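Since the structure comes first, as structure tokens, the remarks are kept for the end.
Showing chain A:
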Amino acid sequence: MKNYKIILLVGILFCTSFFMSSNAFSQNDPLIEKVAQKLALVNDYVAEGVMKTDVSFIKASLGKVKVYFKKPNLLKVKKEGGISLLPRGGVSLTINTLLNTKQYTTIAAGTQLLNGKNLNVIKLIPTDDNLDWVISTLWIDPIDALVYKTATTTKENGSYEITMQYGDYAKYGLASKIIFSFNTKDYKLPNGITLEFGDDDPTAKQKALKNKKGTIEITYKNYTINKGVPNSIF
Partner candidate 1 sequence: MSVIKVEHISKHFGNLKAVDDLSFEVQAGQVFGFLGQNGSGKSTTIRMLLSLIHPSSGRIEIFGQSIEKNREAILEQVGAIIERPDLYPYLSAKEHLQLFAKVRKQQISTNAIDETLVKVGLAHRSKDKVQTFSLGMKQRLGIAIALVHNPSLIILDEPTNGLDPQGIADIRQLIKQLAQEEGKTVFVSSHLLSEIEQVAHQILIIHQGKKMVEGVTRELLDPEKRIVQIKTMDDAGALQVIVAGSFSNYLLPRKEGIFLKIPTYEIPLLTESLIKAEVSLLGIETKNSLEDYFLQITSNA
Partner candidate 2 sequence: MWSLINVELYKIFRRPRTYIAFGAVAALIVVIQLGLKIDGNSYAAFLMKDINDTLTVDGKVLNGYLICYILLQLLLVHVPLLVALIAADMISGEANLGTLRLLFSTPYSRTSWMMAKFIAASVYTILLLIWLAFLALFVSMWVFGTDDLFLMKSNYVVLIQQQDVLWRYVGAFVFASFSLLTVTSLGFLMSSMAGNSIGPIVGTMSAIVFFTILSTLNIPLFTIIKPYLFTTHMNNWKEFFDIQVNANNEAIKGSILNIPKIKTSLSVLTLHIVLFVSASIMIIKKKDILS
């Protein structure tokens, strides 16, 4: 009786994993495949852009950045001669890095109207346990096969939303503007460490209370596509 149960359990697990893995290769949503094909055109790119950090407890000015990408999922945002603040683990989860792994299964979740566009909502569930994301929802325009929004939940770094706008490089599926939204945790350092004993900036305090969501916005000026990017950059 006991042995039977174990055999049954192993059998179920085996079947499930077989079903799931076969699903990954054969039953993906055709729209995702279309998007993936478009993205497959890009082996690598270097993009110049301007980054804006909008986090309640951060005062930073606009900064020039360079974004490097290489297939399948290498991505690096470098600020030109400066310090950059990026959502933890979030930036690497762009469409390219999500889809290029091909290790996911898709679930169609209807359509939704977003910014005047009727978008298909498709959920992605990774099939590889080693990937650091748990689930990702994509809002895709079925007409031009462009992803306008993603919402990804990661294992360790919380949830992120990425909103995209497209321009000249739409044919490659590359956005002209990307906005990362993420939840921020409280920031507080004891006075004893910062040695600040004066009055705190009251406006900063108010902002910290009302806005717990941070965004990082990158506006791309131009892409250099498929000209090769050395691995040493990442």
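Picked so that all candidates are chains of the complex that A comes from, given by their letters.
Going forward, contacts are C-beta pairs under 8 Å (C-beta built on N, C-alpha and C of every residue); 3 or more make two chains touch, one makes a residue touch a chain; residues count from 1.
What you are looking at is a predicted structure, and each value in this text was computed from that prediction instead of being measured.
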Chain A in this complex - touching candidate among 1 or 2: 2
Candidate 2-touching residues of chain A, taken from the complex the two chains share: 52-63, 77-79, 81-89, 182-191, 193-198, 200-201, 204-205, 207-208, 214
